[in-house]
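Just one protein chain is left out here, and the rest sit where they should.
Showing subunit A:
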Amino acid sequence: MYLVTRVLLFVPQVLVILTIVFVLMRVAPGDPVTVALGGQRSPEQLAELRAAAGYDRPVIVQYGEYLSGILRFDLGTTIVDSRPVTQIFAVNGGATLTLTLAAFLVALLIGLPLGLLAGRYRDTGLDASLRVFGILTYAAPVFFLGLLLQLAFARGLGWLPSSSQASPIVLARVPSETNIFLLDALLAGDTEAFWNGLEHLILPAVTLGLLLSGVFLRIVRINLIQTLRSDYVEAARARGIRERRVVVQHAFRNAMVPFVTILGLQVALLLGGAILTEQTFNWNGIGSQLVRYLDSRDYVAVQGIITLIALVVVTASLLIDIINAIIDPRVRY
């Protein structure tokens, strides 16, 4: 019953988000065509383009078309370069997927063990240091952290490249089959290109991953502390089970249940951070395209990209809720 209710709630949730996106784009002054192309076209051409895009119709009609377009997975065509918005996702989505997955991995590798340590050694110097680390990584603006890492590891030490998914000459020689560069390099059997791509991935992934790791660290820590106070943990200790096993196998495992719950919320943080990270590292993903179209005032593209990002976040949230319900039966009651 919980799952059915949750899935049914998905529909109004999506509708509210889509409506907000639509209204926000219409609140902006001027119609999208004039804003994007004003000054570059004659008034007659602008009128033609407005009519062709349907902006001369009543707002409610435009809203209906917007919703029906989404049902058909048609998010419109960009004004400045006539690209279907769905093509932006097909071409640039792979880069964002690569970045967010790598960042998520970095966040897990940093946040989970450090959270475990902070919870286990609560109120010690180690705990205090890790909590400061968690707050700093969460609070530090992504672009600032990215610039610091670029300065240190690219400019200063010269260990890593500072921007793009791969060196231009490498990008040029790897045929784009999946639009996921690392996968394309493997499919092409080009291990040198694969390593080159990994080199380029490190700084952006660490930058974005650090942002998320602070959140993970703090959540794992607090949940572990609460779990360690539980009766069953005390019982385990009373039975003489070693502390390390109590913490890692019993307490940590249960502390992960609420952690899974908040993962859904972190998708939004991850994608929001990805926009800034992509901009900082010239990463050719959806976030950098969003900024590019914002610069060009192409509201059709912006609306389409925000709509799809919103749908991804809502869908991820739904999936996490379902997974949570499966691994923790209490959620269903």
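The rule is simple: contacts are C-beta pairs under 8 Å (C-beta built on N, C-alpha and C of every residue); 3 or more make two chains touch, one makes a residue touch a chain; residues count from 1.
The rule is short, and it goes like this: contacts and distances are computed from a predicted model.
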Name per UniProt, for the chain absent here [options: "cytochrome-c oxidase", "Hydrogenase expression protein HypE", "Carbon monoxide dehydrogenase" or "Solute-binding protein family 5 domain-containing protein"]:
"Solute-binding protein family 5 domain-containing protein"
Just one of A:17, A:47 or A:108 touches the chain that is missing; which is it?
A:108
From the list A:137, A:196 or A:277, pick the residue that touches the absent chain.
A:196
Please pick, from A:144, A:159 or A:232, the residue that touches the omitted chain in the full complex.
A:159
For review purposes, identify every residue of subunit A that touches the missing chain, sorted by number.
30, 34-41, 45, 49, 80-81, 91-92, 102, 105-106, 108-109, 150, 154-155, 157-164, 166-173, 176, 192, 195-196, 198-202, 205, 279, 281-282, 284, 288-289, 291-292, 297
